[in-house]
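Would you mind keeping the following structure in view while I ask a few things?
All protein chains but one are shown in place.
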Amino acid sequence: MIKEGDLVVIWIDSRRIYLVKVDPQKRFSSDRGYVDMSNLIGKEYGERISLSTGREAFVLKPTPFDIYRGLKRPTQVLYPKDVAYILYMIGAKPGSSVVEAGTGSGFLTISMAYFLGESSKIITYDVRDDTQRSAKKNADFLGLADRIIFKLGDVREKIEETDIDAVFFDMPDPWNAVKSAYDSLSPSGSLVVFVPTIIQVEKTFMSMRDLFVDVHAEELMSREYQLKENAVRPKSIGVWHTGYIIYGRKSLKGN
Amino acid sequence: MIKEGDLVVIWIDSRRIYLVKVDPQKRFSSDRGYVDMSNLIGKEYGERISLSTGREAFVLKPTPFDIYRGLKRPTQVLYPKDVAYILYMIGAKPGSSVVEAGTGSGFLTISMAYFLGESSKIITYDVRDDTQRSAKKNADFLGLADRIIFKLGDVREKIEETDIDAVFFDMPDPWNAVKSAYDSLSPSGSLVVFVPTIIQVEKTFMSMRDLFVDVHAEELMSREYQLKENAVRPKSIGVWHTGYIIYGRKSLKGN
Amino acid sequence: MIKEGDLVVIWIDSRRIYLVKVDPQKRFSSDRGYVDMSNLIGKEYGERISLSTGREAFVLKPTPFDIYRGLKRPTQVLYPKDVAYILYMIGAKPGSSVVEAGTGSGFLTISMAYFLGESSKIITYDVRDDTQRSAKKNADFLGLADRIIFKLGDVREKIEETDIDAVFFDMPDPWNAVKSAYDSLSPSGSLVVFVPTIIQVEKTFMSMRDLFVDVHAEELMSREYQLKENAVRPKSIGVWHTGYIIYGRKSLKGN
Partner (left out) sequence: MIKEGDLVVIWIDSRRIYLVKVDPQKRFSSDRGYVDMSNLIGKEYGERISLSTGREAFVLKPTPFDIYRGLKRPTQVLYPKDVAYILYMIGAKPGSSVVEAGTGSGFLTISMAYFLGESSKIITYDVRDDTQRSAKKNADFLGLADRIIFKLGDVREKIEETDIDAVFFDMPDPWNAVKSAYDSLSPSGSLVVFVPTIIQVEKTFMSMRDLFVDVHAEELMSREYQLKENAVRPKSIGVWHTGYIIYGRKSLKGN
């Protein structure tokens, strides 16, 4: 049963999916009509509701995709396909410790907080105060802020934490922070880096190859399909590029 | 410090990555040389070891990728890119309940057990006893079997559990089990289906569209890169196709 | 030297490329300014001109890409990547004979007329008079209409020509015309088919496999790159799907 303060998704159609917090004093509005949120209270998830225009909608329970949709984004964000694969690569599970930089919109940070649960340690660094405030607001809205430690700081100089299970970088010059990651990671810990150009891939690789083993890189592409009877086919236009993912594990080569 | 009974990875090069259980009575062998496992005990993760041939290797801590590599596979398995995205789509977190069919090699099952931790409920169905035994052995080897409930049974007839957070199908005719998934899911719960052909995508979509909302489909492609100074570029040959992923959320449309 | 009646391209930037016929009485206009065409006469190809706004532009010689850009398109057209590959597959060279259906916008027809020169025989069928008129206008504008025979007719019933080197189909139900193609082709002649869905690929294949050999299918994707110093990378958004191409050669299996 939906109650006051719950996060819910109002699903109208595939282009109109909204993440809202149920406030009985407020009204949800869209270009397809509005509904007073007091009407949502007591509904079951999955139920059909009617907007003011008579248009049908559904109230749903938020998923990680809805977190993505609900973010306020001052900066470009990672896409779900990349976040999913990065989470997998990092290998973090309940109890793990992860350091990330930069915070950006907080999408990966928040996704980690969602998936890792309460027992983990998630630290996110950013050099910009305004960016991080905005990410913290996103985490607050989703009720996940208390699982995340936000730090203003430059990982190219230092990562304060040690014995960390995994480090993730989404920043313009990750090669300048690879040594910090190395010092922060526990032996065999994973470093994952996301960059948009091949020149950055090369520079990152060059900075990692003497400290890390199992260094490899790939790019994920998602091709969406149109679902229609007798006409299932790839959508004509779509996203062809987000970025490249580089992975490595800390070795004790130099020791 | 590595000790008897630990699972470790012996990393020789990018094509020679082995997941082994440390048994001081046994010897690890490869085409690049061997090492008596008793020599691994007391090493730190990330340390360099020498094989009998003088060839260098590293002992690493297992990650989800190594689980993938270490599976005995009687059947075709999902790829990490697909497992990563499916885990994300399912949205399962510590405490969630998930039903899966068929078990196959157990790769997704085991990945869920790894990522969801001990507090979750993971049930996997298969119609074939031999397949499931083999998957159970994989889970045992990885120390994750006690987090999984293996059931011999046909989900096209019935899924015994109810109020489940997410259902995943990797089977030839998922459309025949969509109703079972619907009955088993909690309202707004997620159904994720993986199939290799477009005809299956269409049939699955047709069977879902009256019961589920937010139904969509996509295909993930991973393009690997060669990492080499001044010659970073996509590898010439690679995997072009694994399968299509269909997603939907249970609605209460009919109620 | 450019003279009256010449087809020229006015290139302003990568999004503003116009194919025009030089008419000294007319003015070329765009959202970046205009130029009286009389000013183009006597210019050399490749020269810089100034638009009324002071904006720079270039006068260029038309290429096959410009033909694509200059078409009036009542219907969806093939893309250059597909036309290029189809022309290659067909293997038509000066002197060859090719039958095509349907005419559509005439893009392939006109491309064939451009590449094959005057000694070839290009016949294009369509069931719709209005479509074909429009394609003919396109061919007229480009000065290539006299190399093409336009026929109103249904190739599912019959292709009148025989001993044809290659047949190309871009129509909703090519499988209903495969027998006509067979009868029209010379022994070992090529049939090339373009369709947007996999179900059509399967049906086409099923209708071809007893009459043709070397039957295979593929899909071409073009990924465009952003060219910018230190930031060369794939464009974020692009075309992910146009259609599938099926190829086969007429055998005398049944004989």
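To keep things simple, chains are lettered A, B and C as they appear, and every chain counts its residues starting from 1.
Throughout what follows, contacts are C-beta pairs under 8 Å (C-beta built on N, C-alpha and C of every residue); 3 or more make two chains touch, one makes a residue touch a chain.
None of these values were measured; they are calculated from a predicted model.
Across B:198, B:213, B:227 or B:245, the single residue that touches the chain missing here is B:198. Listed here are the subunit B residues that touch the chain not shown: 196-199, 223-224, 230-242.
In the full complex, subunit A touches the hidden chain at residues 197-199, 202. Where subunit C meets the missing chain, the touching residues are 11, 14, 17, 44-48, 58-61, 63-65, 80-81, 83-85, 87-89, 91, 93-95, 114-119, 186-190, 198, 201-202, 205-206, 209, 213-225, 227, 229-230, 232-234, 244, 249-253, 255.
Here, only the chains that are shown with their structure count from here on.
Spacing of subunit A relative to subunit B, judged by their CA centroids, is 21 angstrom. Between the CA-based centres of subunit B and subunit C the separation comes to 46 Å, rounded to the whole angstrom. Residue positions of subunit B touching 2 or more other chains: 198, 202.
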